[in-house]
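Omission of a single protein chain aside, the complex is shown with its protein chains in their original locations.
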Amino acid sequence: MIGYAFMGAVHSQAWRTVGHAFDLPVDVRLAAIGGRDSVAVKAAADRHGWAAFETDWRTLIARDDVAVVDICTPGDTHASIAIEALAAGKHVICEKPLANSVAEASMMADAAASAAARGVRSMVAFNYRRVPALAYARSLVASGRLGTLHHVRAAYQQDWLVDPAAPLTWRMQKERAGSGALGDIAAHIVDAAQFVVGDLLSGVSGMLETFVHSRPLSGGSGLSAASGGSGVGDVTVDDAAVFFGRFAGGGIATFEATRFATGRKNAMQLEIYGSGGGIRFDFERMNELQFFDGSLPDSENGFRRVLVTEGDHPYLEAWWPPGHPLGYEHTFTHEFRDFLLDVSSGQDPSPSFADGLQVQKVLAAVSQSAESGSGWVEV
Amino acid sequence: MIGYAFMGAVHSQAWRTVGHAFDLPVDVRLAAIGGRDSVAVKAAADRHGWAAFETDWRTLIARDDVAVVDICTPGDTHASIAIEALAAGKHVICEKPLANSVAEASMMADAAASAAARGVRSMVAFNYRRVPALAYARSLVASGRLGTLHHVRAAYQQDWLVDPAAPLTWRMQKERAGSGALGDIAAHIVDAAQFVVGDLLSGVSGMLETFVHSRPLSGGSGLSAASGGSGVGDVTVDDAAVFFGRFAGGGIATFEATRFATGRKNAMQLEIYGSGGGIRFDFERMNELQFFDGSLPDSENGFRRVLVTEGDHPYLEAWWPPGHPLGYEHTFTHEFRDFLLDVSSGQDPSPSFADGLQVQKVLAAVSQSAESGSGWVEV
Amino acid sequence: MIGYAFMGAVHSQAWRTVGHAFDLPVDVRLAAIGGRDSVAVKAAADRHGWAAFETDWRTLIARDDVAVVDICTPGDTHASIAIEALAAGKHVICEKPLANSVAEASMMADAAASAAARGVRSMVAFNYRRVPALAYARSLVASGRLGTLHHVRAAYQQDWLVDPAAPLTWRMQKERAGSGALGDIAAHIVDAAQFVVGDLLSGVSGMLETFVHSRPLSGGSGLSAASGGSGVGDVTVDDAAVFFGRFAGGGIATFEATRFATGRKNAMQLEIYGSGGGIRFDFERMNELQFFDGSLPDSENGFRRVLVTEGDHPYLEAWWPPGHPLGYEHTFTHEFRDFLLDVSSGQDPSPSFADGLQVQKVLAAVSQSAESGSGWVEV
Partner (left out) sequence: MIGYAFMGAVHSQAWRTVGHAFDLPVDVRLAAIGGRDSVAVKAAADRHGWAAFETDWRTLIARDDVAVVDICTPGDTHASIAIEALAAGKHVICEKPLANSVAEASMMADAAASAAARGVRSMVAFNYRRVPALAYARSLVASGRLGTLHHVRAAYQQDWLVDPAAPLTWRMQKERAGSGALGDIAAHIVDAAQFVVGDLLSGVSGMLETFVHSRPLSGGSGLSAASGGSGVGDVTVDDAAVFFGRFAGGGIATFEATRFATGRKNAMQLEIYGSGGGIRFDFERMNELQFFDGSLPDSENGFRRVLVTEGDHPYLEAWWPPGHPLGYEHTFTHEFRDFLLDVSSGQDPSPSFADGLQVQKVLAAVSQSAESGSGWVEV
């Protein structure tokens, strides 16, 4: 695993857990963690239970005891690490967004395709697909319970940047992060919407907004610090992105991603309405799916709160009795389970780098629309 | 009052009630109700407590015992009735949307302005402004509790047209209704958003969608029937409208209005986020306002469910003790109270016909954007 | 109608409305309102639309233009007014609790039975039975959807007495009100539970509590003032009542009624669980019923929020389209509708004075249990 900040911590917890929670055909060993700062990465290795650490990701990739490379670094480094790791015959999981540009993502998808031909597998870590409630929502849609799609209404609302004194980090710098709310969180709702619906967006119209244009530099170092030292630095990405679009097979969608929704902490929300029913989800209540089954009589009908903690819900065979909530970290535990099962059985995991590229194209279309008067842009 | 369908019934209930609930400087008498079908309008007069009825709206306007004309007819008749009533010196309340076109709305606003100069008053019936929770939300924003505006997220979701066998009515015919979800319900959330925020939209980008293009004709008559007899008729308006925009003073907004959100009945929703806090509202729970006060410590903070039923909440001095819900009809009772108080004191009621015209311009801009590849259109 | 405080206002609104909302075989006229304070009762008559007023309830009963007597006074006056009105051949609606003692309630029930034999009808005003959601809940239970009853969990939580400086009123004086939370609000949940379940409590065990033993006297007059002038007066009733019981046909129940649940305004709550499903209700969201239908597959099941605003829900034919909330006042509008239809068709309305007596017996059993170490008391 490369990267040891927030994503590094939660990935570690999932790697430690996956082999105990699920029956897997392989043993999971936390071989080595990589990072540039030797003191910090050593501390992370100790804390998170990794057997070794490396300060050069190339060395880490080259290790014999490493079979899977899990990339948790900022987006500007994804392409080079992933391509090299695949070339070295290592299976790769890469955090989203796949890359900071369509061009990079495209190279990565090409690399993944040629690696797959050699039996080397890859996956982009859109972990929300592995929220049991969303995996279950996908199964409801796939089985036709929602009928013909009419509407998707998606939002990802956070508020951690409302305070203009919040310091600049790499997530607010275009050269590191590629974009702001767009690539960081809109990417999740685009992927989740397409995943649950089972169709792809064919075009979009969008608008980006930066509310706070400069922020204090924290002066810190390490992965989460911004480049540029102390003082004040420019925010060069969007604070919020809003857009609407159409699905190839019909149905329209709206998206809103923001770090300025005061009071919302991690409200990744998805509503889907079809001719046969409706679905509503909010990650702040990740164990619940609101489901309206249009086939019931009107007088007794309503959205029902399905607690997605039953034994026959997706991934729930590993966990606790009904009504005992699961937490965020297990979106990754489930992701790694699926990845390891696919790798073991010689299948390509999903979402693939090609799927990541397609999301990247949607985001690029939003940016292009936003830069040209919000006019329609085909994906 | 002219018109006796759904709006006629609820307006009647409010007219019967307003004088008993509030201290008013005038007596309220339900003088006469108008409609073209004499049998139906007589029945409506009896049922709803009107002293007389007329089958010709011009005769109704001319009556000496009519001081206020309340227009509840489809949008294509608003302009002629309102302009003639104002000319006759009658105060006018007109249902929304003000008219089916900017041109008509503009004539009405001109007529209203010149009538006001003669002491004749007018109001467009955006009744959601008189939901106590939204009036209270306006007071919170006006007092600065939300700080600088960042986001509005508005939706008006209904599902009464999801069934393709639902019959065609005048509300689905462009020549009668002007537009579909756009004029009928998007109008409400545009007005409500602008009202609560206290600012106007300066530009929009939008998309319209018709999911079901033809519907059975019911063969009925009367105001709610579609023109055209029996068989199948064309739906010539939008089933859904989505758009985003910017406020003149800063802040961005998204809007979604649909009659195809399966499971949502009358979910007129408004979220507002500013630098100081957030507000969330859903008309299906009309007595509640979710309020996040950003000035409290993070660890104990959260959206609080304010039951807007306290004695010092807007309009609540007329009603019941805390915790006893109010119903939809009183949005009109409150509207008529405000109208009568303003008329009595010689003030122009709000929202004025000019306000109705401005909303009409926003809707026209959405239509224009939708017809031209969703590009940005200034309001 | 006798009494013109809170209950007088809301009853008046319902009497004014019922004939316009529903098809009734009789005309409703607000003939006369009674109260002891001539200035106040005249003002109430004007405000609420009553044609006349009387300061002596015996005179009011004697009027030829009065066919129905609606008793909204404190409980200590119910028996004498109701018995005299029935004797005079007037139909009677009496607010709950029916009386302040079982003895009085028993006399009233006897009087009602003998009046019924002469075609004179009576009803006790447990208005929560006419909340559409609870009437609908009753129909679900009656049709067997909940199966065998296991649990009732009921609560009525208010907080208007938490402040020890809240003044003493007649509602806190035993000689006027009979009891406190027990008779005022526990009465409602006992009746509602028995109504929805369709069975009667056979025994109870209970505890009463008074948190604040003396309160300032407001020094006011009129119906809501306490007896005793200014200064400080003793609270001689319970602030809260908790008890559990058994239903005759099986199933156990818990009840909690309090005026000290800080933050709850009028939270009249009912949960019912049977072998076939569950129901949850909170009057603060009076238009919603949470329904769990146990016959659906576990994986897709959950409580569904039924918006009880569909045209085929109880009483809803009179009102608005789906999703448009009703308010508290219409629990009385519905009650009067049912009363008038029964009177017109020569049927005994429900709940009868005998039903009111049975609730009184339950409350008396709770008091008796509370006074004797919470031991079990048969009803």
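Letters A, B and C mark the chains in the order given here, with residues in each chain numbered from 1 onward.
In this section, a contact is a pair of C-beta atoms (placed from the backbone, for glycine too) under 8 Å apart; a residue touches a chain by one contact, two chains touch by 3 or more.
These numbers come from a predicted model, not from an experiment.
When the whole complex is considered, the residue among B:48, B:91 or B:313 that touches the unshown chain is B:313. Contact with the chain not shown here comes from a single listed residue; of C:90, C:264, C:285 or C:337, that residue is C:264. For the chain left out of this panel, the touching residue among A:13, A:73, A:194 or A:352 is A:13.
Taking the complete complex into account, residues 136, 140, 288, 291-293, 298-307, 310, 312-313, 322 of subunit B touch the chain not shown. In the full complex, subunit C touches the omitted chain through residues 146, 150-151, 153, 155, 157, 159, 162, 205, 207, 209, 211, 240, 242-244, 246, 252, 254, 256, 258, 260-264, 271, 273-278, 292, 294, 301-303, 373-376.
As for the chain not pictured, it touches subunit A at residues 6, 9-10, 12-13, 16-17, 20-21, 47-49, 158, 160, 264-267, 283-287, 307, 309, 320-330.
Rule of thumb we're sticking to: only the chains that are shown with their structure count from here on.
Computed centre separation for the pair subunit A/subunit C is 54 angstrom, with centres defined by C-alpha atoms. Averaged C-alpha coordinates put the centre of subunit A at 41 Å from the centre of subunit B. For subunit A, the set of residues that touch two or more other chains comprises 301-303.
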